[in-house]
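Apart from one protein chain that is not included, each protein chain of the complex appears where it belongs.
A and B label the chains in the order they appear, each numbered from 1.
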Amino acid sequence: MPATTLAATERPDLFVVRRRRSGVLGFLIGNPRITIGGGMLALVVLMAICAPLLATHDPLSLAPWLRARFPSAEHWFGTDMLGRDIYSRVIYGARVSLTVGISVAVLTSVVGLFIGLIAGYLRWADGILMRVMDGLMAIPSILLAVALMALTRGSMVNVIIAVTIADIPRMCRLVRGVVLSAREQPYVEAAVATGTRTHVIIRRHILPNTLAPMIVQATYICASAMIVEAILSFIGAGTPPTTPSWGNIMAEGRALWQIKPFIVFFPAVFLSVTVLAVNLLGDGLRDLLDPRAATRT
Amino acid sequence: MSLLEIEGLRVQFRTATGVSRAVDGLSLSVDAGQVLAIVGESGCGKSVTAMAILGLLPEGISRADGTIRFEGRDLLALTDREMQKIRGKAVSMVFQEPMTSLNPVLTVGRQIGETLRLHEGLGRRATEARALEMLRLVGIPEPERRLKQYPHELSGGMRQRVMIAMALACNPRLLIADEPTTALDVTVQAQILDLMRDLIGRTGTGMVLITHDFGVVAEMAQRVVVMYAGRKVEEAPVRDLFAAPRHPYTRALLDSMPRLTEGGEAPEELTEIPGVVPALTEPVRACTFEPRCPRASDQCRTLYPPFRECGDDHMVACWNPEPQPDAAVAEPRRQGEMKA
């Protein structure tokens, strides 16, 4: 019997645990989804910022004599029905998608956090606010946007407002849920018992809990806002047709889809890749910020 | 041959900070009809041992080696399918929290029946009759009505009785009970302990009782294994262990418990064990209890002590065990402390 006890210390371990690399590189290797998603998104952002440098033509200049040409050395992605350079339009289109996606994500976060905190903290306000949110949730964002466009003019700001209104309930419910469960935590009760003022409790003990899930939710909202923007442009209820947005380019190529598929193809690929990048980043962040994973260390 | 024989069992977990040696070279054996208690504080490896016996270690992040022989078959070498045939039939289990171990969407009758149908191949009517018989056996009032109820409709004590009924339905030869009464109130705990003792006495089932409560050990066990930081530090028959613990850790554990005095004089201060349990990821060279031990010497700081005989059927892993007391003096000392 002593032999086995002693041997236990001398036998090699059943696992070989590779040491995690530390530093930035270690983080990037350890979180491939954040690395890939964030990297791809960074490229798209860079592309949008540097659009004037990258574009080979003026995205707005018409050239009717060059209508719907196949890709060539001069026009890398070909030209559309009005002879505009699709490559340059796609590059500039990234600006629209990113602006809409990021604006909607930020706006829903700010408004959702505010309403969610009130609903989670004031019992009497909770019932009213949540019924309003239920009502908003019942309206499809596309219908809301179409109605808004019908009342005003098609513009990017209107697209942002329409999508934001439709997405606020999602963020609001999330924040409210986090606040309600955080309030039950013994450490929040302990803070009450030690005489901490309510606004300090919210700021110090409750708000930090909402941040991680909010960031994750915001990335998903950003991705879906970009898709909704493209759909709205595609059906003609979004950004004005002169503005180069991926949805607009696709809308223009719709009629020629069977004979000139490249007009739809290139903006579609860019939209898909960007949405995929944002979603990958969101998934990576969710796993990284998951409190259960965090407490394991 | 013993019913259960564990030899050199090691269980390790992959964690963010390295390899955690949850169980490190554990050996023990249980005979039919015997209750062996494994005691220790949280993180000592007692529950992991139970999981290893039942083949329930989480895949991917844990590995085990050594041997766990049950009636001569090495359980660690079995496939999942073979293990499933043994688990719940020849070896069954009772866990601490009956609510999480019972399926919330199945009635009590169905859950007991499931085990019976799976392992015994009984028909519908026979299953129902047997389930009813089991509920009666574990002292559940109105068993006919309970059969049709869902776990959430039962109280904690009732749920634990249902767990025991399920565990015993297929006449297991070995029962693994992991903190079976820890979640229960004292008056209900007393009922459940009585019930388990009675059933085991009647059926000759062997039992591994995992607990942190020396009161439960004294009530139930014939033999005790004390674990510290993944290793067995002492093993003895229950009376010897309580009368004369030889490992300084066991001694300190017993002394640090507040005891009921029936109105008598209580000690002013409880014995503390200074410091904290070592991290299981640290490689072991010296005795793991040495930093907290009042009897530590230089030898303790250089080499882990072998597990050796230190008295009649009493084994300890310690270079400087507590002195063997005179049999005549030892008894009244502990007794006196409690009955005074």
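By definition in this document, a residue touches a chain if its C-beta (ideal position, glycine included) is under 8 Å from a C-beta of that chain, and two chains touch if they have at least 3 such contacts.
Keep this in mind: contacts and distances are computed from a predicted model.
The UniProt record for the undisplayed chain lists the protein name "Peptide ABC transporter substrate-binding protein", from the options "4Fe-4S dicluster domain-containing protein", "histidine kinase", "DNA-directed RNA polymerase sigma-70 factor" or "Peptide ABC transporter substrate-binding protein". Only one of the listed residues, B:Gly157, B:Gly206, B:Gly230 or B:Pro321, touches the absent chain: B:Gly157. In the complete complex, the residue from B:Leu75, B:Val217, B:Cys293 or B:Cys318 that touches the missing chain is B:Val217.
For the options B:Leu253, B:Cys293 or B:Cys310, the residue in contact with the chain missing from this view is B:Leu253. Of the options B:Glu7, B:Glu41 or B:Glu128, the residue whose C-beta touches the omitted chain is B:Glu41.
If you put the missing chain back, the residues of chain A touching it would be 185-187, 189-197, 200, 204-205, 208, 291, 295, 297. Interface residues of chain B facing the missing partner chain: 41-42, 141, 155-158, 185-191, 193-194, 212-219, 238-239, 242, 252-254, 256-264, 266, 269-274, 276-277, 334-335, 338.
Simple rule for what comes next: only the chains that are shown with their structure count from here on.
Inter-chain centre distance (chain A to chain B, centres taken as mean C-alpha positions): 51 Å. Those residues of chain A that touch chain B in the complex are listed here as 1-2, 4-9, 11, 13-15, 17, 20, 296-297. Within the complex, the chain B residues that touch chain A are 7-8, 10, 12, 14-19, 21, 24-25, 27, 63-66, 231-232, 283-285, 304, 306-308, 315, 317.
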